[in-house]
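Reading through the structure tokens given below for one structure.
Yeah, one chain of the complex is gone here, protein chain that is, but the others are all in their spots.
Our next item is chain A:
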Amino acid sequence: MSHETVAIIWFGLWGLIWTIYFVLDGYTLGTGMLFPFLARNRQERNQLQEAVGPFWGGNEVWLITAGGATFAAFPAVYADLFSFLYTPMMLILFALFFRAAGLEFMHKDDAPLWQKSWKWAFTISSFTLALLFGVAFANLFYGLKIGPSGYEGTLFSLLHPYGLLGGLLFISLFAVSGALWVMLKTVGDVAERAYKVARPASVVATVVLSLFFVATSNRTPLFNNFTKAPILWIVPAFAFVCALLMLLFVWQKRIGLAFTNICLTIFTLMATGFIGMFPNMLPSRIDDEYSTTLFEAAGSELNLKIMLGVAIVMVPIVVGYQLWSYKLFKEKITKETAKGYQ
């Protein structure tokens, strides 16, 4: 296997790890965003906490792994991405603090102010994370203001209409995912309220996804790779079809299928983005000569091969025990039995 091949494989793995993260944390962030609107009392909040409690930590490790994989396999991309986007990265970091602490600390004290503060910390952080990740990845698809001497933009130069549309897209997809997850995991009033959210949210998500694809075609070079190899159109087409199926299943109230399809939508949306970026990892909006490709950023051949070996052994093991934990907690959570984070 040549250095180039293993670098390309790592690009695929890198995209895959990010994608898995968004699929998994999508429902956690969605549950977080909807949290105060779905749960009206402590018992109901317990239900929602327990719906995500056993999984969110393991889900978030996919993000840490994505960061670690970027660092290990593409050090230059890790270094530039994190320092170019310094302020948004910090905001993501702060939101990660309060998402975790909000969820777990909320019920650890009975004072109303305590509970209210952590509840809103949880919700606002979840919302912020969805927004920021959406904006960040839309900007990767769009191209960053990278010039000869590095990043020339600011936080606000990321907030162009396409970037904001990306934020909105993530928010709406995750909201649908969260609402459906709540319906899958719980019974009772919260599940019913979640359904009331899921219906309009699924419409919004599908519309935003369509707009996003149109905007991507008009405003970004992302679809160039697809024009070059038309067979690849299957991926965004699949994303769109899954979104439509999700919409259909939501309205038919076939929640398991709807959730499967929202996950597939997120998966193929991210896949579309990564295929479109290839071989760039940090595309420049100013001029392609300032872009960083995967080949320029790749780690040494030995490092990539060893890390590939580690990933081939470890990822299936991780997926295995994570699937097992989902099986272990497959029972629906009722108001009466829910304990949440005590």
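By definition in this document, a residue touches a chain if its C-beta (ideal position, glycine included) is under 8 Å from a C-beta of that chain, and two chains touch if they have at least 3 such contacts; residues count from 1.
Note that in this section contacts and distances are computed from a predicted model.
This figure omits one chain of the complex; the name its UniProt record holds, of "ABC transporter permease", "Cytochrome d ubiquinol oxidase subunit 1", "Phosphoribosylformylglycinamidine synthase subunit PurS" or "Aerobic glycerol-3-phosphate dehydrogenase", is "Cytochrome d ubiquinol oxidase subunit 1". Listed residues A:Gly67, A:Pro200, A:Pro221 or A:Pro279: the one in touch with the omitted chain is A:Gly67. The missing chain, though absent from the display, is touched by one residue of A:Gly57, A:Pro148, A:Pro161 or A:Gly256; that residue is A:Gly57.
When the whole complex is considered, the residue among A:Ile8, A:Leu96 or A:Val241 that touches the unshown chain is A:Leu96. Remark: the residues of chain A touching the chain excluded from display are 50, 53-58, 60-61, 63-65, 67-76, 78-83, 86-87, 89-90, 93-94, 96-98, 100-101, 104-105, 108-109, 150, 299-300, 302-303, 306-307, 310-311, 314-315, 318, 321-322, 325, 328-329, 339, 341-342.
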